[in-house]
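Here the complex is missing a single protein chain, while all its other protein chains stay put.
For reference, chains read A, B and C in written order, and residue numbers begin at 1 within each chain.
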Amino acid sequence: MNFPIFPKSASTTAVQTDHLFFLLLAFSAVMMALIFLPMFFFLYKYRRQSNADRSSRKLPTEYIEITWTVIPVFISLAFFALGARAYFNEEVPPADTLQINCVGKQWMWKFQHQEGNREINELHLPVDRPVTLTLASEDVIHSFYVPAFRIKQDVVPGRFTTEWFQPTSTGSYRFYCTEYCGMDHAKMAGTVIVMTPADYQDWLEHGSVRDTLAQSGEALFRTLGCSGCHAGNSAIHAPPLEGLYGRLVPLSDGTFVRADDQYLRDSILNPASQITAGYAPVMPAYAGRLSEENLLQLIAYLKSLAKETPPKTP
Amino acid sequence: MKPEAPSIKSLVFTWLILVALHFSILGAALLPIGFFKMPLILTMAVVQTALVMIFFMEAWHGGKLLRFFAVAGFFWLMIQFILVAADYTTRMWH
Amino acid sequence: MAERTTTIAKQFEDLPQQREAVTLGMWTFLATEVLFFGGLFLVYSVYRHFYFNAFAAASKHTDVVYGTVNSVILITSSLTMALGVRAAKLIQYRNTIRFLLLTVCLGLAFLAVKGFEYHKDITDRLVPGLDFNPDLPLHGQIFFWLYWTMTGLHALHVIIGLGVISTMIGLLSRRNGRPVHAHSIENAGLYWHFVDIVWIYLYPLLYLVGRHS
Partner (left out) sequence: MTAEPQNYLNGEYTIKSWLLTTDHKRIGLLYLLTILFFFVIAAFAAGLMRLELLTPQGDLVSSDTYNKLFTIHGVMMVWFFLIPSIPSVLGNFLVPLMIGARDVAFPRLNLLSWYLFVLGGFFTFHAVILGGVDTGWTFYTPYSSTYSNSHVTEMALGIFIAGFGSILTGLNFIITIQKMRAPGLTWFRLPLFIWSMFATSIILVLATPVLAITLLLMGVERIWGIGIFNPKLGGDPVLFQHLFWFYSHPAVYIMILPGMGVVSEIIPCFSRKQIFGYKFVAFSSVAIAVIGFLVWGHHMFVSSQSIYAGMAFSLLSFLVSIPSAIKVFNWTATLYRGSISFEAPMLYVLGFIGLFVVGGLTGLFLATLAVDVHVHGTYFVVAHFHYIMVGGMVTAFMAGIHFWWPKITGRLYPEKWAQFSAIILFIGFNLTFFPQFVLGYLGMPRRVHEYAPEFQVYNVLSTAGATILGVGYLLPLIYLLWSLKNGPRADQNPWQAAGLEWKTASPPPEHNFEETPVITEEAYAYPPLTSSQPTPEEPHG
């Protein structure tokens, strides 16, 4: 049996979380000393058998109470601020991260890289590069947790969530599902393998991959018949998708919505809920007809169109 | 709490106002007044609630304590609404 | 809820103490009811925020005539209940019984209208999950899920209220029975008015969303 006392630390997040943790440990030690030392002293000195002076003494009760109320308030505020700042850093990803898709289902994790490589319960990553996982669930709530990175995010069905981190040293680290999800919840775990950029590139190229993520999406785009309407020369009047991603889209009820992953998701699965201004609500709903994986591929394809300019409609 | 009873006149009058407010709500709902419609309707509903509580339920006759209990449920409900709204309205901020 | 003893219960010192305790107890119970229904209103508000248009579209399929008629019935029954409580306070038991009977009739009328309405809703295919009307948006099902749950729970409260009021009528009309405390009838009244208040909010939120366009 080995006797670990502290988890491996392998991301930029881990460093800041550990700093806070040690600060809290130190504070707790001080607090325990402040409570238990006087307590033991009183328990000993004023034990019933002792001869200590017990005559009642007028203490400035109000001042004492205010002191030990107000000081903890300020200390709390400080911890809150530190925790909130670190939280903000680890929840909001920086620009230009490596995007990887991750789908949780009872009871496995599936990943797909931009280059098209797929893995199950194993995730290969390059070191020192910020990574964003786009998380989706096929069934119930899961949670993706890598202890060595000190990050965790619930994977909620019906919605994408994201989680970003930057691995700082190569090696293998375990990941887990930390939201109870049914019978084999305990088995829904795996390993993150952090590699040097060269090794990662090598690994990507040696996978048996036919299409990149966006290419798979494009294939779906055709087989599902999306291109029939959304192509520039189609007879049916459908909004063009080139240059759509990231833009503000005017809706028929006069509001605007940002075309982000969630918008694309909702518009594919249930188009009637957000009709683009100037178009008829004729698109069929794809809810229940697409797996989360395929959905993510479609969205990757739509994202790849972001830089193209929409064709002029006649 | 005194065993005094409210007058029939005040009860019937309250009822008339309640019915009038009710049809005002219906009327407001049929008007195309856009954004302010729901706030307006809910304000009228709150007035109706207050009338029922004050004149029918006599919440204001039972002393401070009773008034506190009458409002406590709504106050806690408000806490719930505000904090849940704090989640749902700020999810898209970043 | 109320300790319906006709004399002072043994744990109390005097009648005012008993009356205050019983009334305060009822109000506390109503506070719990506010939070019970409040959870439903919270859920409603969240989904209304999410699916504003779907809710407006779905709400148009409710029957505003039935809803409006029922509102007037319930508000009027609140008046008859208040008059009944007033009569009980003035120890006019015959009038009390009359007004309570009237209240029960109005309550039954409310349920009858509700029954017709539910029948119409079912024939209009407005039950989510069971062959739901395909003309309505997907999220209209959430609206109708809430519609059935909220009106159903409300109707359940109406039925309980009718049971309580009927019990009061029974106690009052027993020939040799000892007199019923006015505060027992008052408490039945408080419960009934609360049921009315819930409806005051259900009505605009379920029937009147997106009516004008």
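Observations
The rule we apply is simple: contacts are C-beta pairs under 8 Å (C-beta built on N, C-alpha and C of every residue); 3 or more make two chains touch, one makes a residue touch a chain.
What you see is a predicted model, and the numbers here were worked out from it, not measured in a lab.
Within the entire complex, contacts from the absent chain reach the displayed chains A, B, C. Considering the whole complex, the residue from A:L77, A:I120, A:I236 or A:A280 that touches the absent chain is A:L77.
Only one residue in the set A:C177, A:L213 or A:A300 touches the chain that does not appear here, and it is A:C177.
Residue-wise, the contact with the chain that is not shown comes from A:D139, picked out of A:E122, A:D139 or A:D253.
One chain is missing from the display, and on chain C it is touched by residues 1, 3, 9-13, 17, 20-21, 24-25, 28-29, 31-33, 35-40, 42-43, 46-47, 50-51, 128-129, 138-139, 141-142, 145-146, 149.
Residues 65, 72-73, 76, 79-80, 83-84, 86-91, 93-94 are the ones on chain B that touch the missing chain.
Although one chain is hidden here, its contacts on chain A can still be listed: residues 1-7, 13, 16-17, 20-21, 24, 27-28, 31-32, 35-36, 38-39, 42-43, 46-57, 61, 64-65, 68-69, 72-73, 76-77, 79-80, 82-84, 86-92, 106, 139-141, 143, 145, 147-148, 150-154, 156-159, 161, 174, 176-187, 270, 273, 287-288.
Everything below uses one rule, namely that only the chains that are shown with their structure count from here on.
One finds 45 Å separating the Cα centroids of chain A and chain C.
Chain A and chain B, compared by their mean Cα positions, are separated by 41 Å. Chain geometry summary: the mean Cα position of chain B and that of chain C are 15 Å apart.
Shown for chain A are the residues that touch two or more other chains, of which there are none.
Residue ranges on chain B touching chain C, taken from their complex, read 1, 3-6, 8, 11-12, 14-15, 18-19, 22, 25-26, 29-32, 37, 41-42, 45, 48-49, 52-53, 55-57, 59, 62, 65-66, 69-70, 72-74, 76-77, 80-81, 84-85, 88-89. Those residues of chain C that touch chain B in the shared complex are 16, 19-20, 23-24, 27-28, 30-35, 38-39, 41-42, 45-46, 49-50, 64, 68, 71-72, 75-76, 78-79, 81-83, 86-87, 89-90, 182, 189-190, 193-194, 196-197, 200-201, 203-204, 208, 211-213.
The touching residues of chain A, when paired with chain C in their complex, are 253, 270, 272-273, 285, 287.
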